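Removed from the display is one protein chain of the complex; every other protein chain stays in position.
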Amino acid sequence: TDDGTGGSGKDGDKSTFTIGYSQANNAEPYRAQLNKQLRYFAKQHKNIKLLPIADAEQDNARQVSQVQQFIQQKVDVLIVSPNEPDPLTPAVEQACQAKIPVIILDRDVKTDCYDSFIGGDNYQIGKKAGEAAIKALPDGGNVAEIRGLLSTDPQKQRHKGFADALKGHDDIKVVEQREGKWLQPEGTKIMQQWLQRGTRIDLVYAHNDPMAIGAQSAAAGAGKAKDIDFIGIDGLAIPDGGIRAVQQGKMIATYLYPTGAEEAAETAAALAEGKSVQKKQTLDTTEITKSNAEDVYGRYDMSKKSG
Amino acid sequence: MTSEVPPAPPLLAMRAIAKSFPGVRALKGVDLTVHSGEVVALLGENGAGKSTLMNILAGLHSDYEGVIERDGERVDIHRPKDAARHGIGMIHQELNLVPGLSAAENILLGREPRTSRGTVDRKAMDRRAAALLAGLGLDTPPRRLVKDCRIAEQQLIEVAKALSLNVRVLVMDEPTSALADAEVQRLFTVIRELTAQGVGIVYISHRIEELEAVADSVTVLRDGSHAGHRTMADTTRAELIRLMVGRPLGELFPRRPEQHSDGPVRLQISGLTRPDPSGGPALHGIDLTVRSGEIVGLAGLMGAGRSELLQAVFGAYGPRVRGRFTLDGKPYHPRTPGHAIRRGLALVAEDRKEQSLVLGNTVRFNGSLAALTRYRTAWRTVSRRRERAAVAAQMTHLKVKTPSLESTVSDLSGGNQQKVVLARCLLTEPSVLLMDEPTRGIDVGAKAEIHALMDRLAAQGTAIVAVSSELPELIGMCDRILVLCEGRLTGEFHRDPAHGPPATQESILTAAMARETVTDGDPAAAAGRGTTITDAPGASPRTDGSRDD
Amino acid sequence: MTDTLPEQTQNGSPDVRTRARRLLPWLGSLQSYIGLVLIVAIGIATQGDTFLDQTNLTNAVGNFASRGILAVGVTLVILTAGIDLSVGSLLGFASMASAMMLANHDMPVWQIVPLCMLIGAAFGFVNGVGTSVLRIQSFVMTLAMLSIARGLDRQMSDNQSVGTTVAGPDGKLTENAEAFQSLGTPGHNVGVGFLGPDGVYYPVLAFVVVCVVFHLILSRTAFGRHIYAVGGNPTAARLSGINVTLVVIAVFTLSGMLAGFAGPIDAAYSVSADPQAGNTYELDAIAAAVIGGASLAGGKGTIIGTFVGALILTLLDNVLGLNAVSDNWQLVIKGLIVVVAVVLQRPGLLRTLRHRLTPAEKETAP
Partner (left out) sequence: MTDTLPEQTQNGSPDVRTRARRLLPWLGSLQSYIGLVLIVAIGIATQGDTFLDQTNLTNAVGNFASRGILAVGVTLVILTAGIDLSVGSLLGFASMASAMMLANHDMPVWQIVPLCMLIGAAFGFVNGVGTSVLRIQSFVMTLAMLSIARGLDRQMSDNQSVGTTVAGPDGKLTENAEAFQSLGTPGHNVGVGFLGPDGVYYPVLAFVVVCVVFHLILSRTAFGRHIYAVGGNPTAARLSGINVTLVVIAVFTLSGMLAGFAGPIDAAYSVSADPQAGNTYELDAIAAAVIGGASLAGGKGTIIGTFVGALILTLLDNVLGLNAVSDNWQLVIKGLIVVVAVVLQRPGLLRTLRHRLTPAEKETAP
């Protein structure tokens, strides 16, 4: 997927501009999909060349040094998906001091010194999930929430949005919540323990699809899958992703967490040519249910488009 | 527990000392008295409780019963520090050095001289260490790491360590077990100097002739109780042995006078040469023939390469040895110990703690380790029953003193550990038995048994090559004695003068120090260097000071 | 050694001590399980039948099964005074490989599992050679392998997780996928009928079988003895005719093989293979072994101990989960209980106790 020859940012001719992208952690299906799409859409723009994507492996220090390395290489545009907001802030500032245009993708940083922020709205997603839950439980019921790694920003937003949506619906109670650390096996384990505790659960809201699917398989194992609805987030268009899970009836709904790859590529191209761009691009989510699953999948499926 | 203070309080008095270990009653109320300037020998069979008693004195065991008095004052000793505080030092039976630290650092460990800045004063340290070592006739460079020192050097470092304490009471638990005659003499000189300064010494050894040389009086232990106290002057070897063994001892050297050098050749070696790229010992063109039923002894000063010869033959150095070998007529070349064992060789290694025993494991485990394949079942598992039976047989055969087959080897007394090593080798039923200091740390009684055993094995056709630093033992047991010096054969002596020059202490020692025959350089110079052991491990030839004093 | 001498009686009532000391050896037999007993006790006390319920226990053990299997392999390595940090990554690689064999090549389970074991063994073999022939400290060697295997895993999978619930054209699971599920997907038991009315949960079965097999190997075969010898005193082992190099290579290979064996189980359990699968499992595996009494210094440890260690870890997790302890406090309590459990079952403890029951116990320095 890459030609290993990096650091070409130094050469003088500006027919093509080099783009450096620092990814928080490649080894999450969602981010892997993002990378794929970004490579693909970058290809669509003749004037930009995407350097091999740098993977921070969830390590702030590592990501900071990667950003610093891109600065060293004098890339023309820098795209960053911060692992955590604060740690990356100074690095981003270093970049903009070096007069390198910066695009912040997916997670925010604590400075205005960037050119464009592109990202989904986790709070809104959480809220929509909450509304779906209300719809799914017309005459009330018990909800269990499997949360992402507690310290992470998306987790907080998705939790808050969901909670806010449920405000005023006293007949719907969140009876259980545990930290699933975004991991599928955790989802399974936690669900098993909840069922064991004998808590009546009508709906499970998981902060991402893997945890939802994990929980669902636990419920299925206990023969309780029919009586429980599952809601996830991400809606990846991969064979193993949430969209397929919705089609297979494992989940009643999942929420597309847009990768923003397409927008990022466009913005990068624009910045490279010195065009001005919109400072904040918030991407809307799409609710994915059985009805629209197939065409959403078709829209975002990357397997045929090579990046 | 108030005991009346005698008019002239002894330097040290231990009264009614009792100590139990799981499954063992090691000491049952033992008394020991040491007066200033006196050398008290502590005698007893393996497992009699000598080390335990002394370990208590050195503060190794926190829980015991009985009273310890220094200069008539009752003192309680429960930690090494306590012992040190009361001027008690001990040279332990097992070497206890830090391999990664230098000789000097080991000698002064815990009492490092400080500079004004509070850092370690290395120069002072090296100076003191060098001085102490020189006092023992060793000029090992103080900075050499202990792991690069020979076992004998290490033992002398232990001695130096104890001396550095300038103690009032010094316990020596088998300090000579790894020393050849020359060092032993050295050590005795040191002991005499110490006693002259009024230091009291407790001296443990299984070499009774040594005791006669140094000890003023003897305290004998048997099965953890006090079996008697004698002044060296008016006692006899026989009496001492009767006291410790409880029965009159069979003949120490049961070997019949005639020489058995006419059996079929079992092991033949010609031109064995081992270059030592790693600074280890070198062996040069050694020819050796051992016949069935023959016991061949290897004599030599320490560093002569005796151990190395056995190890090389046994394949411990891998195939990187040159020379032509035949075993029972078939060609053989050392490859690995495993290969050697399969070919019917067995080695009793020199250092039981480092080379032989899995200390943390059981007697059964250690005993059967080399012979497990013999107890294979149809399922290729090890038959516990047959294994246990075999090991048990050897244990009784060698009279090993152990609570059970399942007790940890490290809990056995030194001598009994040595017997476990012997048992392991015998269980492989070797046709050629290589023994390096087989009776190290073994009591006279057991020694006689082992000698008898060697004789019996030989009679059954086993060929035995034995290394020993005790010449009387070699002379008493061997049909032929080969003398090594600096990795070369420098003499062959026979039990039966008809076969060749007879084996006598003098002839052997002369051959052992025949440096001029191996290295050019005049005898005088050789004698001059005679008292020293040179630095670079194994690099330059070594000898030691059995000429002076 | 329970008889007391007059001297002892002088301080503190002797007979009580004596009687106490008579008791201790008897306790000794149970003692190494006290830790486990403790946790089970807590479970019963707080959750009663909910905890004891068979499904719960099956789930609890099942969740840890793949790590438990790793722990067995790691125990072998630890016995030789080595350590194997790569097992987590190897499991990850094997799980990914198995999922891809199923999803992309629709291979039957009976081919997938042996192949994965082979793959794992190959990696393990490299670990062994690096450790014994190149004399690299196992910590570094296997840490490097951890990184290498993970990298290959991610490259192979292009960082995509691969699902194991492969549907055929008819939309239903393919035959092979069905079979694969029985390797660990919750609720898919094997041996229904001849292994109890509703069969058993394969991961649990596999874990137990692995434990039994390797317990027998360690305690009954010469190879087992050699492992202990190599760990206890390599020189002695070598002079006793043991090929130390081979033994070391063998244990690492076995450890890798078991990781390969656990891979498909983990994939089936998660109904998908994640590129991160097995991440940090090595810590749990080593912990299980060490909590079970294995000494990282080598030569000391048993499979039974490791089994108990694994149970302690997973049941503790289960108990805390059932009691809905907050996630943060779970971490704290888990740490504390593990310490308590280990202290309680330390063999030394009884001897120390006996010391305390006899005079002059200023053993440990201030």
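Think of it as A, B and C in the order they're written, each chain with its own count starting at 1.
FYI, contacts are C-beta pairs under 8 Å (C-beta built on N, C-alpha and C of every residue); 3 or more make two chains touch, one makes a residue touch a chain.
Predicted model only: the values in this text are computed from it and were never measured.
If you put the hidden chain back, the residue from B:Gly23, B:Pro99, B:Gly329 or B:Pro472 that touches it is B:Pro99. Contact with the chain that does not appear here is found for just one residue of C:Leu118, C:Val133 or C:Val192, C:Val133.
Of the listed residues B:Lys123, B:Arg256, B:Arg335 or B:Arg385, the one in contact with the hidden chain in the full complex is B:Arg335.
Seen from chain A, the chain kept out of the figure touches residues 1-2, 4-7, 23, 26, 51-55, 57, 60-62, 64-66, 68-69, 72-73, 84-87, 89-91, 93-94, 97, 110, 149-151. In the full complex, chain C touches the omitted chain through residues 81, 83, 130, 133-137, 139-141, 143-148, 150-152, 154-155, 159, 243, 245-246, 280, 283, 286-287, 290-291, 295-297, 327-336, 338-339, 342-343, 346, 348, 364-365.
Looking at chain B, the residues touching the absent chain are 58, 60, 80-81, 84, 90, 92, 96-101, 105-106, 109-112, 114, 118-120, 161, 273, 275, 277-279, 282, 284-285, 318-322, 335-336, 338, 536, 539.
Definition applied: only the chains that are shown with their structure count from here on.
Contact topology of the protein chains: linear, an open path with no closing contact.
Chain geometry summary: the mean Cα position of chain A and that of chain C are 35 Å apart.
Averaged C-alpha coordinates put the centre of chain A at 72 Å from the centre of chain B. If you average the Cα atoms of chain B and of chain C, the two centres end up 43 Å apart.
Contact with two or more other chains is made by no residue of chain B.
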